[in-house]
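Omission of a single protein chain aside, the complex is shown with its protein chains in their original locations.
And then chain A:
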Amino acid sequence: MIECILIGIVGYLTTIDERYFGASMMNRPIIVGPVVGLILGDLHQGILIGAALEAMFIGIVTIGAALPPDVGVAGTIATALAIKSGAGADVAVTLAMPFAVLAQGLNMLAFTINSFTVSQGRKAIENRKLSSFQKWHFFPLIVRLPSAVLTFLVVYFGANATESFVNIMPEKLMTGFTVASGLLPAVGFAMLIQGMIDKKSVPYFFIGYLLAAYLGVPVVGVAVAAIMVALLVIQTKRNPVNI
């Protein structure tokens, strides 16, 4: 029981790593494996399983705005289950993926709830209560607790018992969250351009958009092109004769 609680805490910490510890990679299976192994009294197996999971998950990272399957929680759960059942690294690898996807769902939920967190934080600034604003920044520590509960429950009750739980989650609702996660950045961008755009500068926004949408130029390329455009515009402004 105490072991399971400790492992639940490890699962929780892995979701916190990218949030409050600067994405230090402490949540990667190569680190989490040995930690879970240590808790369960089999460090050697922990290292081996962690290595196997790391090799499998090496390509899964957070790039851009999309949330990937949760490697940390999955690594924690899979290592714990494999060691507890006496199975090796192979079993851990097959166990990990469904839980990575499930924990990813929890992360998406947290990102969604945090839209409210942020508006509360902004309200606090408007009221000039900066300590309250800073507290709101740490409110997601509570929002992330389900990851701890998930890890604990799975490790405590075992994979078979929890599989039926995984199936209860309505798939369409999850899909709905995924769709919303694609739409919500529109709100952020709309707020961002609110202060920057006017009739004169609208074309710049669209040039950037068209370069990306039609030609598939990545953002870095667009930024370099933008610097060139800016240089031309400024030159023209300074020496109108030279056009």
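Everything below uses one rule, namely that contacts are C-beta pairs under 8 Å (C-beta built on N, C-alpha and C of every residue); 3 or more make two chains touch, one makes a residue touch a chain; residues count from 1.
The working rule: contacts and distances are computed from a predicted model.
The chain absent from the displayed complex carries the UniProt protein name "PTS system mannose/fructose/sorbose family transporter subunit IID", chosen from "PTS system mannose/fructose/sorbose family transporter subunit IID", "YciI family protein", "Ferrous iron transport protein A" or "Carbon-phosphorus lyase complex subunit PhnI".
Check A:I5, A:V101 or A:A226 against the missing chain and you find that the one touching it is A:A226. Touch with the hidden chain on the side of chain A covers residues 18-26, 28, 30-31, 33-34, 43-44, 47-48, 50-52, 54-55, 58, 61-65, 111-119, 121-122, 125-126, 128, 130, 133-134, 136-141, 172-173, 175-177, 179-197, 201, 204-214, 217-220, 222-227, 229-231, 233-234, 237-238.
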